[in-house]
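Of the protein chains in this complex, one is absent; all others appear in place.
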Amino acid sequence: MSTVAEKRALICFIAALLKGCNHVAVGASSPIPGTAALLAKEAWDSPRHVNILGSVKNNFLTNGGQELFDCAAQGRIDAFFLGGGQIDGQANINLMGRGEYPSCEPRWPGTFGSAYLYFLIPKVILFREEHSKRVLVDKVDFISAPGTSDENIYRKGGPYGLLTNKAFFRFQKEKARFHLEFIHPSSSLEDILDNTGFEFDYKANTLITADPDPELLKLLDNKVSSKVKEVYPQFSHSIFKRD
Amino acid sequence: MSTVAEKRALICFIAALLKGCNHVAVGASSPIPGTAALLAKEAWDSPRHVNILGSVKNNFLTNGGQELFDCAAQGRIDAFFLGGGQIDGQANINLMGRGEYPSCEPRWPGTFGSAYLYFLIPKVILFREEHSKRVLVDKVDFISAPGTSDENIYRKGGPYGLLTNKAFFRFQKEKARFHLEFIHPSSSLEDILDNTGFEFDYKANTLITADPDPELLKLLDNKVSSKVKEVYPQFSHSIFKRD
Amino acid sequence: MTISVQELVNLIPYGTKLAIPADYAGVAMEATRALIRKGVRNLHIVGVPTSGLQSELLIGAGCVSIFESSALTLGEYNPAYRFSDAVKNKSIDLVDATCPAIHAGLQASQKGIPYMPLRGILGSDLLKHHPNWKIIQNPFSQGDDPIVAIPAIQPDISLFHAPLGDKQGNVWVGRRRELVTMAQASKTTLVTVENIVDTNLLDDEKTAAGVIPSLYIGGVSVCPKGSWPLDFWQGDTEDTEHLNLYKQKSRTKEGFQDYLNEFVFSREHS
Partner (left out) sequence: MTISVQELVNLIPYGTKLAIPADYAGVAMEATRALIRKGVRNLHIVGVPTSGLQSELLIGAGCVSIFESSALTLGEYNPAYRFSDAVKNKSIDLVDATCPAIHAGLQASQKGIPYMPLRGILGSDLLKHHPNWKIIQNPFSQGDDPIVAIPAIQPDISLFHAPLGDKQGNVWVGRRRELVTMAQASKTTLVTVENIVDTNLLDDEKTAAGVIPSLYIGGVSVCPKGSWPLDFWQGDTEDTEHLNLYKQKSRTKEGFQDYLNEFVFSREHS
């Protein structure tokens, strides 16, 4: 499976996860989730509202940088994406850096809004293409945002699942543990066990991720590509032929 | 002294009180203070900023109804005017109603922003034309906003003085008591003592309010009248001849 | 995607906690008349931060059980006889506040926080009577530093009149940003507009700056002169003659009923 095909498959996979949402917000430098959200809107008019942060044209927020966070706190954002330099088996994420804070090495940009949005958006999809023991660790070095919270903590949202270029894990809130749900065709259970730094639940007969629906791919090429080009010009160049 | 001349004298008196301010805010239905602020700006460019609330043209606030209060809390409003159905000798004001709350009779509109602005704007000028024992009482029936606060209370502002159609009292914060400073030419000490429901400090030889500066009156007629007409059309009709 | 004023007010059930703006910010008077015709009851009005003729009519017509605001004022046409009567007869419950506390309560709801601390107020009798406010200690102060905690106010619905809407459901409110706060603080927002434009209001950065996005809007109705007889900051000035007439009629219960019969019940503008 080529990288282009893989990316297109991830887009379709994410799009399906967003079905049923009313409002999906996506970070500016998240072309795969962003494209997926635009595709889902085109395919099912669900999400009805897609907000690409940092973009002028595809961002309908008008109340300044604070609005995204207020909107999440109001319960008006249904799904969002977070990544992380490290993600551990309890869905804790680390965007701060490796090693002991504050002298991280490397130091990554910082926590952004993760320490907040992870608590307030019902469906947070952890998305990180690289599937390795370097990224998927047993314990993150710094908790930018915790995957779970005690009962007394006000928490309306949290991790829904973790998508990589090898697999999709569903997060089990009660157990605070991932469950392997789909293995992408390019990978295998052994490959995943070898490259995952945390323990997770799985069945021997874990399903292989289905190939993307050809109709959805057609829609992506015919209807969504022009919008993607506006928002993510370089990325669009890499996944659409007729550029 | 005619009512028109009296009002024009009050305007000039207030204008002089506003000299040295940077930003004066005035309520929409306060034509005398509003005209005074516009006159002071014209005469001395001080206040530099005059904000007539409720007006579209003469209101430079752009952040909604909350901005006036935020602006006061930021220390960016130097002077403001408050009135009251009752004002007492400790400068407590009552905008709620006579009698026992909640069944006031009459019930007045309500407290508006007074319970906040009185604490945060350094120079609050109490202005009420009617000088009677009905208005100037010993104890207000309802404290919409207190004239003074204990030491531990965060308070950056408060009453500067009380202006009526008979006199001007300066408020003495330490003593929580008014001091009669000027008696308007149309009144007398006896008249004031007869018509004030609270005790106050005074000297036997209290000064008579000086007649308004003819230059200032000229400016009012020639330069300020057109602006006043925009903001307070009916009032402007009553105080300017050439209407 | 617009609906009639009748359909709009049908979205406001009995017992709604309804936020409405002050007279200067765009009052949906035509929708208010439709609401009275519909016979809504038990409204909890939140006047942001004050209210005027709109609440006076709703109270007089018996639609209101709680009035929460910083003032009810008809400006030059005070006193508000129906409001005064209701206060005297205790036929409505009062939640008397001060303007910045109404704003702060809405902003707390907008931010999804339980309360916002606010300076001032201490020593005001408002504090004795308000059912929800609390005095707390400023956690960042070493010494005694009391401050008032204003709990979030989350209206079910905000209702107002705005100059423009577009076909995507966006609404332009310009610098009346308390309407933005109200919309974000409320579960949903219903709007009457003077006019619907053909373009998307978000496409031009000049208009975008004053837009409430469709995400927050639950219904829009086209209703030219929808704030009559009040003035509208982007439209007509107030109908002085009518307001004087109202003042006269509303002195008595019977006169007020005549007024309703003539100007509310017998007229269906949409």
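Letters are used for the chains, namely A, B and C, taken in the order the chains are written, and counting of residues starts over at 1 for each.
Keep this in mind: contacts are C-beta pairs under 8 Å (C-beta built on N, C-alpha and C of every residue); 3 or more make two chains touch, one makes a residue touch a chain.
The shown structure was predicted, so the numbers you read here are calculated from the model rather than taken from an experiment.
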Contacts of the hidden chain among displayed chains: A, B, C
Option from A:E105, A:E174, A:E190 or A:E215 whose C-beta touches the chain left out: A:E105
Contacting the left-out chain in the complete assembly, out of C:A208, C:L230, C:L243 or C:L260: C:A208
Contact footprint on chain C, counting only the chain that is left out: 104, 111-119, 134, 136, 138-141, 145, 147, 149, 151, 173-175, 205-211, 234
Interface with the undisplayed chain - residues on chain B: 23, 49, 56, 60-63, 67, 69-76, 120
In chain A, positions touching the absent partner: 28-29, 54, 56, 61-67, 69, 73, 95-97, 101-120, 142-146, 149, 152-154
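Please note the rule applied: only the chains that are shown with their structure count from here on.
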Number of hops, chain A to chain B, where each hop joins two touching chains: 2
Most distant chain from chain B by Cα centroid: A
Chain A and chain B, separation of their C-alpha mean positions in angstrom: 59
CA centroid of chain B to CA centroid of chain C, Å: 28
Sites on chain A at which at least two other chains make contact: none
Where chain C touches two or more other chains at once, by residue number: 180
